[in-house]
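My questions will all concern the structure given below.
Just one protein chain is left out here, and the rest sit where they should.
The first chain written gets the first letter, and so on, giving A and B; residue counts start at 1 in each chain.
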Amino acid sequence: MRIGVFVCHCGSNIAATVDCPSVAEAAKMFPDVAFATDTMYACSEPGQDSIINAVKEHHLDGVVVASCSPRMHEPTFRRAVERAGLNKYMLEMANIREHVSWIGKDKELNTRKASDLVHIAVEKLRRDTPLVANKFDVTKKVMVIGGGVAGIQAALDCADAGIEVVLVEREPSIGGKMSKIDKTFPTVDCSSCILGPKMVDIAQHPNITLYTMAEVEEVGGYVGNFDVKIRRKATYVNWDNCTGCGLCMEKCPSKKGFDRFNEGIATTTAINIPFPQAIPKKASINPESCIMLTKGKCGVCAKVCPTKCIDFEQKDTIVEDKVGAIIAATGYDLFDYTVYGQYGAGKYPDVVTSLQYERMMNASGPTSGHIKRPSDGKEPKNVVFIQCVGSRDKSVGRPYCSGFCCMYTAKQAILTKDHIPDSNSYVFYMDIRSPGKGYDEFTRRAQEQYEVQYIRGRVSMVFPQGDKLMVRGVDTLAGEQAEVEADLVVLAVGVESSVGASGLAEKLRISYDSYGFFMEAHPKLKPVETNTAGVYLAGCAQGPKDIPTSVGQGSAAAAKVAALFSKDMLESDPQVSKVDMARCVGCLKCVETCPFGAIKEIQDRGGNVKAEVIETVCQGCGICTVTCPQGAIQLQHFKDNQILAEVNALCQAEMSFE
Amino acid sequence: MTTLKMEADSAFKAEVARRSGQDVSLCYQCGNCTAGCPYNFAYDIPVSRIMRLVQLGRRDQVLGCRSLWLCGSCQSCTSRCPNQIDVARIMDVLRHMSREAGYATERNVKVFADSFLSSVEKHGRVFEMGLVAEYVLKTGRFWTDVDLAPKMLPKGKLGFKPHNIQGAEHVARIFRRFRGEPEAAQTTGGESK
Partner (left out) sequence: MSLSIGYYPGCSGQGTSIEYEQSTRTVFARLGIALSEIPDWSCCGSTPAHTVNHVLSAALSARNLELAAKAGMETVTTPCPSCLTNLRTASHKMENEAFRAEVAELLETECSSLAEIKSTLQVLVEDFGIDAIKAKMTRPLEGLRVACYYGCIMNRPKELMQFDDPEHPMAMDNIMKACGAEVLPFPLKVECCGASAGIPRKDIVAELSGRLLDAAALLGVDAVVTACPLCQMNLDLRQSQANAARGTNHQMPVFYYTQLMGLAMGLSAEDMGLSKLCVDPNPCLKRAGVL
């Protein structure tokens, strides 16, 4: 072989603590090295050109670049090597930046280590073989999980780009949390007025198939070819015939069911349509509160239904489909605020969450938009808002900021004044986070124009005194305790990942953080991609964010899908495991240990059991190569003999033999 | 008006951290402790501000204040701090350091504690009459709780005789060792070894 070694200075990033010219010089001694030099910035245009020229000039058939982490520029250098006319896998990198110059200052030690790393890279390259990627078909259909505003935007953008969409939502209606909100900050737009048309677009778009009351049951396959199973839960109503007339709701005798849409501040009938603008506007029965389904008696809804679409025998059904990409937009849920015993959370009826308050203010909510104390139905005069309940709080395991509570609290305080002109609103806060367009002006408006009393300090406890609630907080700016007699207390409860998010992540084989938020591929540069090819993220499922950002991410995820589908065929990564049929004894241990289900059992022409790798699913983790007792399965580009050669190169120099 | 001098006495900060086992830099000054402090009305410096002053290394201002002596260790602050700082423990430690530095900003509180412990040292258990007598003598506050005596005496709630225990000398030695006094020669005592 004729190997070229290029040792990068990276300006002074590497060169300050590594003697790059010496490393290049030493490299000339390694076997098969025909050319070695140091260079200022290998990744720059002149840097890459110099590599390409050297390949041509010195007839090189392999390149080692000693520079930064391959996670930075491996694709860059592979493309450069390809432009030089070589197979792009005839490239190895030695990380002498993150692994050498960034961790120590001793130039002598660093230079020696850098040299060692180049040596092992050379030994690996000597045993590299050219690899060619395979191409495979891609199904141009996307599954969007979650029908909130992020999912809705993603679905509409994909559909408008000519891509077929399957939208899966687990509630009876799409709309997510935004459909619960009364008005949105900072414009105080009516939330359902701006969301409604998009929801209708979803229902009417020819490219979108909508399943509500549905959840993803199983996901198999790989990017471009996912096999998905969707469970459509029984609604006990035939939605093909249901017109959404609502007569069943009027007549249903079971009226005390927990009202999920209204956050539990009201009760609802067993058969119900969650809200007037629901899409689809179809009734569904809650089996827990339905008298017929629990006790076998009643059936009033079936009697009065004009289209006779009630079906108490209905069962869950499974829909199977094939999609090429998946967008996870499962949104958020509120933190369990009942842990705040000092606020009487969950005990005192007049201590409510921000979402409950939102439903109270909403004209299509259970109080027709009249703000009333849950305890006695009276209109409150003094309303106290407490921010950061379950956010920025290590003691309840939620150290992060939920990002939009400062804004919606200001909005709720402003709306309170609109609803009840002679009311007084107080906001206890630690900081005000208002970074968006018009956001800070909005929070100032609450204080300057709407006379909301902002008090900087936390609240220690809320307790009842007579029929009022005493809120004991502090004004740290004034340096005094601040006690407010409240009629109603609204808690800005922090957000966490949607219930069941981690279970879905396991099905999609994507990572999630300790709070259940799905992990993006890179926190700065890849916010809507995951480390799993073909699975994208949008909205609060990835982390707390406001509506415009969620919508932006929905569009971004759609753009990623459109880019993925812009090719008719996708290339698979050839750095996958491969089975040597001659050595395989068919023990199938690799099939069992593969975490991705990427190895299958086959029979060779002689009828013998063998293992075969599904190249498109294999993630190149290497666990199978360790498992195989015969060494029959080898990870291409990381074969056993390559790794052993690296170890030898590192250790033999130090070992003495008789 | 004093200008904030930013040269923090880091030795003071470090000593407070070491003795209390708490990391005061975790405090983000939310004021939750002050909000729930039942004693705040009697304090000269609210507890959250004391935390800030410790962060700033203000040894004399902190150790000389009144609040430290009035803290009831009721745990309202500790149990609700969002950063899980044991604020009550820090207040206790600051009181120790204040004592050691020779402060007695709330003299009566200090005398009460001293009289209580002196009673324990003498008898092994608290002799309430003796405690009050010593307190009254040292503070000159002869009218202390005189309104309560007529309620307690007829009900037998105020004993005239101390309950000396067998191990009283044993307890006394705990105090003497604490004060670093040399071991006295063994006299009677009457406790079993």
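Rule of thumb we're sticking to: contacts are C-beta pairs under 8 Å (C-beta built on N, C-alpha and C of every residue); 3 or more make two chains touch, one makes a residue touch a chain.
Quantities reported herein were computed from a predicted structural model and do not represent experimental measurements.
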Problem set entry | Omitted chain - touching chains that are shown | A, B
For this session: Mind listing the subunit B residues that contact the chain we can't see here?
Result: 38-39, 41-42, 70, 72-76, 78-79, 86, 92-93, 95-96, 99, 106, 108-109, 111-114, 116-117, 120, 124-126, 128, 132, 135, 144-145, 147-148, 151-152, 155-159, 163, 165-168, 170-171, 173-175, 177-178, 191, 193
Exercise. Hey, which subunit A residues sit against the chain that's not shown?
Worked result: 341-342, 347, 461, 463-466
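Just so we're on the same page, only the chains that are shown with their structure count from here on.
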Exercise. In the complex formed with subunit A, which residues of subunit B make contact?
Worked result: 26, 28-37, 40-41, 46, 48-49, 76, 80-84
For this session: Report the residues of subunit A in contact with subunit B in the complex, numbered from low to high.
Result: 342, 388, 392-396, 430, 456-461, 472-476, 479-482
